[in-house]
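Here you go, one structure.
The complex appears here without one of its protein chains, the remainder shown in place.
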Amino acid sequence: MQADELTVKQLGPCAVDSPLMRAAGGWNFDFIGDERRVLMDITTQPRPDCEGLSFEQAGPRRKIFFDPKNVRAAILTAGGLCPGLNDVIRGIVMELHYWYGVEVVYGIRYGYQGLTRDTQWPPRPLTMDEVEDIQAHGGTILGSSRGRRDSGEMIETMQQLGINMLFTIGGDGTSRAAHELACEIEKRSLPIAVVSIPKTIDNDIQFVYRSFGFATAVEVSKGVLTCAHVEAKGAPHGVSIVKLMGRDSGAIAAHATLASGDVNYCLVPELPFPLEGEDGLLAHLRARLPQRNHAVICVAEGAGQHLIGDSGRRDASGNIKYNDIGLFLRDAIAADFKQHSEEVNIKYFDPGYTIRSTAAVSADSIFCSDLADHAVHAAMAGKTDVVIGYWHGVFTNVPMAAVVGRKRRIDPRGKLWRAVLSATGQPGHWGLKA
Amino acid sequence: MQADELTVKQLGPCAVDSPLMRAAGGWNFDFIGDERRVLMDITTQPRPDCEGLSFEQAGPRRKIFFDPKNVRAAILTAGGLCPGLNDVIRGIVMELHYWYGVEVVYGIRYGYQGLTRDTQWPPRPLTMDEVEDIQAHGGTILGSSRGRRDSGEMIETMQQLGINMLFTIGGDGTSRAAHELACEIEKRSLPIAVVSIPKTIDNDIQFVYRSFGFATAVEVSKGVLTCAHVEAKGAPHGVSIVKLMGRDSGAIAAHATLASGDVNYCLVPELPFPLEGEDGLLAHLRARLPQRNHAVICVAEGAGQHLIGDSGRRDASGNIKYNDIGLFLRDAIAADFKQHSEEVNIKYFDPGYTIRSTAAVSADSIFCSDLADHAVHAAMAGKTDVVIGYWHGVFTNVPMAAVVGRKRRIDPRGKLWRAVLSATGQPGHWGLKA
Amino acid sequence: MQADELTVKQLGPCAVDSPLMRAAGGWNFDFIGDERRVLMDITTQPRPDCEGLSFEQAGPRRKIFFDPKNVRAAILTAGGLCPGLNDVIRGIVMELHYWYGVEVVYGIRYGYQGLTRDTQWPPRPLTMDEVEDIQAHGGTILGSSRGRRDSGEMIETMQQLGINMLFTIGGDGTSRAAHELACEIEKRSLPIAVVSIPKTIDNDIQFVYRSFGFATAVEVSKGVLTCAHVEAKGAPHGVSIVKLMGRDSGAIAAHATLASGDVNYCLVPELPFPLEGEDGLLAHLRARLPQRNHAVICVAEGAGQHLIGDSGRRDASGNIKYNDIGLFLRDAIAADFKQHSEEVNIKYFDPGYTIRSTAAVSADSIFCSDLADHAVHAAMAGKTDVVIGYWHGVFTNVPMAAVVGRKRRIDPRGKLWRAVLSATGQPGHWGLKA
Partner (left out) sequence: MQADELTVKQLGPCAVDSPLMRAAGGWNFDFIGDERRVLMDITTQPRPDCEGLSFEQAGPRRKIFFDPKNVRAAILTAGGLCPGLNDVIRGIVMELHYWYGVEVVYGIRYGYQGLTRDTQWPPRPLTMDEVEDIQAHGGTILGSSRGRRDSGEMIETMQQLGINMLFTIGGDGTSRAAHELACEIEKRSLPIAVVSIPKTIDNDIQFVYRSFGFATAVEVSKGVLTCAHVEAKGAPHGVSIVKLMGRDSGAIAAHATLASGDVNYCLVPELPFPLEGEDGLLAHLRARLPQRNHAVICVAEGAGQHLIGDSGRRDASGNIKYNDIGLFLRDAIAADFKQHSEEVNIKYFDPGYTIRSTAAVSADSIFCSDLADHAVHAAMAGKTDVVIGYWHGVFTNVPMAAVVGRKRRIDPRGKLWRAVLSATGQPGHWGLKA
């Protein structure tokens, strides 16, 4: 990566005094200058591939691009549900209103669908009253959807509504579409800022150290693992299989495993485990059950693709639809024990939708309001085609192009996986290259 | 039913003074005499089929059958998990110890399997220390299993261990087996009491007004329905289907529907709903979604058998294995909307194991300790072949034969179903005979 | 008590067909006739003082007094908060709307204050939309207040608004005021029904077998007791004191003690415990701590009045303001240990407001909607000066005069207290007459 790939685009020069300069009774805040940057490698001996690389620090600018009284903002949520969506929506409306005095904020319904020409779902004005209590509820008051729409068509809708500031909250697909939209806007030289708040319950976005909803997902998952443990111990040779989210990264599975303390096998996409053979999961289970009577398996949905292959189908966001590794494991274990004439009682848990739709825990809730805060400051300063990142505890403005399509994964040599191995006692060499 | 069918069997005369007479510093309690009976119909104008019928009130007797110092008790849990099992186990151990001074209590492992001749799982002595905190955990510390075992063989095991008091905690199958066991014991004229605490998360046992674990099941189910509502509202034309327990009775589905307030269709075994046709569920959904954008369906696992039939298989307890009505509905709705070229986004929730394995809420926890208390008093008084019932707020001793095989069901003309109709707004005539 | 004291007043003859007769597509429900009554003593050998006594069963009548299209209903909540208030409000609005088609329902603000002549808080119309989600929140959307108001003045306000049906939700003071109001209405021969839903978090209303909010209060209290246990064990000679609600009855303290399993001393108003002396609480604590290192005390706010006396003050509802037994115990224990030169670390918990203001658990929530349902049926049938009772699992219509001023208390010889003694191991003779 080159340093200039981390340079944030700007709609134009910042000539307006920020209202924060005189906010709250003569008080002013720590403004951040564009030149303030956070190192990619924060140690005294940076890795060669990080040398010279840094992120623009996010936060309020003393001079801003938009005159607040001319701003007409819009917010949309796209992709799957994730705890905290309403917190982000609420935060954006509140920050725009409270610090900048922006009064016109549209909620776009059902993701990009709400920006199409003949949408059935017209935008919904978002007032302070309307967003006041929404953070107590899971999901998104705007609705969400998958799939892209034509950038030109969406720009026309925005122009009809007079929108000059768009906040998109969504995952990789959403950011990709937002990036295309921003590029098309740039091509047309329109003064419309596009700022993305990255959403991934899997916590696997590159340059986003932590993503909102993840803490909540782990908390709920831990509760399910406790139930799975109870079920496994409740029957002779009881085996519980819990499938958790994680298409490309087992971050939720690994963290839930640590939080729970009850998992015996944590299976993640990053480390393909052997199923058959002397060293395979089945043989391990057959050895374990006569001694310990039970086993709990926590499997990320993207794990074991070497065993089952993908389904060849894609969802509307373009994500590959995987075959269900949880059901596959259930059947494989049942068949194996039957073949060896041993009793086994398998319980399968698939709590995905319950995890996604829960209201955010406090840590996520606060993090969401921070993200919203920084997104608003970025937009007001005329930054565009930008994602709000979080790097070593500092919020950053990162060009969308630098984030899109890059996934963060569990490092099998790092402390997270080391902790998983000691928590589960599972074989440490599984999935490693010989 | 004849009055004598409600007469409880007795191992022999009660000649021992109850330790409760001098318990707790000279104090004694309200003893209950065997002649104290609770009316089956508690109104001034009893229904003809209840006339003359009453239940023996449970509780401590002044004179008891067993000399506490000779008692060797055993407890077993059988069938599926249910919130509160550990509470009942703990309660029995504590009451035996505290009020009667019984010191020997065995925990039989994995249901009736633990009473077979060559069981891999020998009984585990249950001390006060061991049961002290178990109520904080779901499941059963003893493990459970399905299926019957030979009564003679189990009696031999009990005799080897010197057990003269057996508490079984389980559902209809367990009670049936306990009844057989008690009959065989009677045939052999052995002084062994068999007392059953009825377990049915579905709350469908006849003469058991309320069963333990039900309040917890409804509480957890309500949480899942909230998530289902969030998911349904989160996508265009979102439909959430939540399958809840309830093979023969929709009690959990109905109560969770009332507690939630978010359900639009509550489908139960007692009222077969139409799927196709002008008045069918599919037509209703197709009319609803364009207007309300979302729908939540709560379906009991035993509902819709007229549509899918059973699988022809039975589990180890002898229960019919139903085809999955939830998956069936999911596919039927998807196909129907596809055929009508309308968008629909279906989310399916199957939280059964999570509901079963949760620790009991306080109300259930207290109810469990009450059940345990009355089971211990019944056993000490030499009652046998008996189930602890709960009738209009009073604990009762009911002969097993009167309970086994009888199910309680939702009355479509009663207040529960009336409340469901007003909560959902679903068609009130569904499932009624014309 | 005489049988006619349990006869319910009626505004006039019921000449209107209930809409439930043709509700829900030709279907009709189990109507209840006024002659249907529930026995006060439900056993085969009733106690002499219950002989001949019974309660009118509540529920929908085939013929009703009010023509639904002329009904203008009002709801008010008074006294302290209690989990479930919003559930009752919602239930009343929904049942009036759904089954009877009543469209005008006023929410009276801040209890009887909202019916005074020059109230600052005008009534708020309650629509279905407004009450849709209120059960998810604790407290009351109407606000509450203590204190009585002039009946005549309130009647005038009601007449100005055209209100002919008033639902009051409140405790003993509220019911007393409602009774006075109903009497004044009767005196003036006005066709206004007054129906009360009894509220007492302490669960101590006579003829009300179970009161709403109690299950929730116990659940929250149990959580606090768990914390108290942790704190007590966390310090050398740790003592935790938890004060729970219960002015006249220790029902919450006793049930929370059972649900928790962690309490060593449960102190209730019904059984005055000795503090000083060889057999007193202090001596017991001094003996216990060197052995067990910790102790948890759960004390009802009305306990120990023989030790501290009341404060001589009354709150706006006329309730005696007690001195704080929790603080008294804290200081007494600290002084005693200091005097004996022994270490003690006391932690004091006073969670009252947190308990009151929590949203209802499912069991309470459903119970509230049942209460609302029966209150609506009673009012529509022209019953007045009436409280909705709950007797052995059946909802009843009880004249207010029969309920007001009568408190239910823990029976020291009954099963609840017996269970508390075995759960705590505390001296069983405390508080008993020699």
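Letters A, B and C mark the chains as written, and numbering starts fresh at 1 in each.
Just so we're on the same page, a contact is a pair of C-beta atoms (placed from the backbone, for glycine too) under 8 Å apart; a residue touches a chain by one contact, two chains touch by 3 or more.
None of these values were measured; they are calculated from a predicted model.
Enquirer: As a test of the contact rule: which chains in view would the missing one touch?
Expert: Displayed chains contacted by the hidden chain, ordered by label: A, C.
Enquirer: So one chain is hidden, and I want to know which residue out of C:Phe55, C:Phe167, C:Tyr265 or C:Phe349 touches that hidden chain in the complete assembly.
Expert: Touching the chain that is not displayed is residue C:Phe349.
Enquirer: For the chain left off this view, which of A:Val218, A:Leu285 or A:Ala303 is in contact with it?
Expert: Residue touching the chain left out of view: A:Val218.
Enquirer: Using the definition of touch stated at the top, determine which of A:Thr43, A:Gln160, A:Gln291 or A:Ser341 touches the missing chain.
Expert: A:Thr43
Enquirer: Take the complete complex as the reference. Which residues in subunit A touch the chain that isn't displayed?
Expert: These residues touch the chain not displayed: 20, 23-30, 35-39, 42-45, 54, 57, 59-60, 90, 94-95, 98-99, 132-133, 135, 209, 215, 218-219, 222, 255-256, 258-259, 261, 361-363, 365-366, 369-370, 373, 392-394, 411, 413-415, 418-419, 421-423, 425, 427-429, 432.
Enquirer: If the missing chain were put back, which residues of subunit C would it touch?
Expert: Residues 81, 110, 113, 121, 137-140, 143-145, 224, 226-228, 230-231, 233-236, 240, 293, 347-351, 353-354, 356-358 of subunit C touch the chain that is not shown.
As a working rule, only the chains that are shown with their structure count from here on.
Enquirer: How short can a path of touching chains from subunit A to subunit C be, counted in steps?
Expert: Contact-graph shortest path, subunit A to subunit C, evaluates to 2.
Enquirer: Comparing centres built from CA atoms, which chain ends up most distant from subunit C?
Expert: When every chain centre is compared against subunit C, the largest gap points to A.
Enquirer: Averaging over Cα atoms per chain, report the distance between subunit A and subunit C in Å.
Expert: Distance between chain centres: 46 Å.
Enquirer: I'd like to verify one number: the distance from the centre of subunit B to the centre of subunit C, where each centre is the average of its C-alpha atoms, in whole angstrom.
Expert: That pair's centroid distance is 29 Å.
Enquirer: Do you know which subunit B residues sit against two or more other chains?
Expert: None at all.
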